[in-house]
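Then we have chain A:
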Amino acid sequence: MTFEPRIVGFLCNWCTYTGADLAGTARIKYAPNLRAVRVMCSGRIDPTFVIKTFLEGADGVLIGGCHPGDCHYQEGNYKALRRYKLLKKILPDYGIEPERLRLEWVAASEGDRFAKIVDEFTEEIRALGPLSFGESIAESMSLDIDPHKELEGREEEK
Partner candidate 1 sequence: MDSEERIGVYICHCGTNIASKVDIAEIVEFAKGMKGVIVAKDYKFMCSDPGQGLIEKDIKEYNLNRIVVASCSPLMHEKTFRKVCERSGLNPYLFTMANIREQCSWVHIDENAATEKAKALVAAAIRRSAFLEPLERREVSINPTTLVVGGGIAGIQASLDLAEAGKKVVLVEREPSIGGHMAKFDKTFPTLDCAACILTPKMVQVGQHPNIELFTYSEVEDVSGYVGNFKVKIRKKARYVDENLCNGCGMCMEKCPGTRVPRKGNVHERLSLGPTSAIYLPSMQAVPAVPVIDRNSCIYFQKGKCRICEKVCERDAINFDMEDEFHEFEVGNIIIAAGFQTFDPSVVIRYRYGLLPNVLTAMDFEIMNCASGSTGGKILKSDGTEPKSVGIIHCVGSRDKRYHEYCSRVCCMYALKFAHLIKEKTNAEVYNFYIDLRCFGKGYEEFYDRLLGEDVRFVRGKVGEITDLAIHPGEQGKLIIRVEDTLIGAVRRVPVDMVILATGLEAPEGLAELAKKCNVSVGKDGFIIERHPKLGPVATATDGVFIAGACQSPKDIPDTVAQASAASSAVLSMIMRGKIEIESATAEIDEERCSGCRICNDLCPYMAISFEEEKGVSVINEALCKGCGTCVAACPSNAITAKHFTNEQIFSEIEGLLQ
Partner candidate 2 sequence: MKYTYYPGCSVKATANLYQDSIDAVAPLLGLELEELEDWNCCGATAYMSVKELMSFAISSRNLALAEPLHRDLVTPCSACYTVLKKTNTYLAAYPELRQKVGKALEVAGLSYSGNVKVRHLFNVVIDDVGIEKISSMVQRNLEGLRVACYYGCQIARPETDLDHPDNPKSMEALVIALGATASYFPMKTHCCGASLMGTEEELALRLCKNLLLNAERNNADVIVTVCPLCQMNLDVYQGKVNKLFGTNFHIPVIYFTQLIGAAMGLPFKKLGLHKVAMKIKGEPKRILNG
Partner candidate 3 sequence: MIEKDIVCEAGLEHNFLEEIYSLPGGAEIKKCIQCGTCTGSCPTSYVMDYGPRKIFSLIRAGFRDEVLNSNTIWFCSSCYTCTVRCPKEIKITDVMYALKRLAIKEGRTKGRKTAVLSQTFVSMVNKYGRNHETELMVRYILKAEFFNALKFVTQGWNLLSNGRLPFKPHRIKHINEIRKILKKVDELGEI
């Protein structure tokens, strides 16, 4: 049996989630591996969500927000971008390949793009194989991890 990656997508309500809906209304077919969590704004996406998702067994995480300048809440997506960059830096500390996390801007009108991204990302993760924490890492890591601690002070960095 081929490996079927499990991917969680955190999608902002106004752009990416609506874009994903549009892919549906347009009946564009794509890989069934991504499951969405709807948040109001990509700015709400807490780094702990991402870490938690990996710990729960996801093989990949997609963050979807509005294109720069289009954020429904003005600039939440810039905040998301900043956190994403920091997350990319700290993921290896948890034994997670940074490629397993991806951020994409998808507009409400870009159903086809959403589908394409899901397909692409699914294949990428498939190629990476299942996420496995080394035994020791998995053991030493309990659920009260707090990426905030890691990020503290770094928020201010641009």
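Brief remarks follow.
As a convention for this text, a contact is a pair of C-beta atoms (placed from the backbone, for glycine too) under 8 Å apart; a residue touches a chain by one contact, two chains touch by 3 or more; residues count from 1.
Criterion applied: all candidates are chains of the complex that A comes from, given by their letters.
Bear in mind that the values here come from a model prediction, so they are computed numbers and not experimental data.
Touch, as defined above, links chain A to just one of 1, 2 or 3 in this complex, and that is 1.
Residues of chain A touching candidate 1 in their complex: 4, 6, 8, 13, 17-18, 20-21, 23-25, 27-32, 35-41, 43-49, 52-53, 56-58, 72-76, 79, 83, 115, 148-149, 151-152, 155-156.
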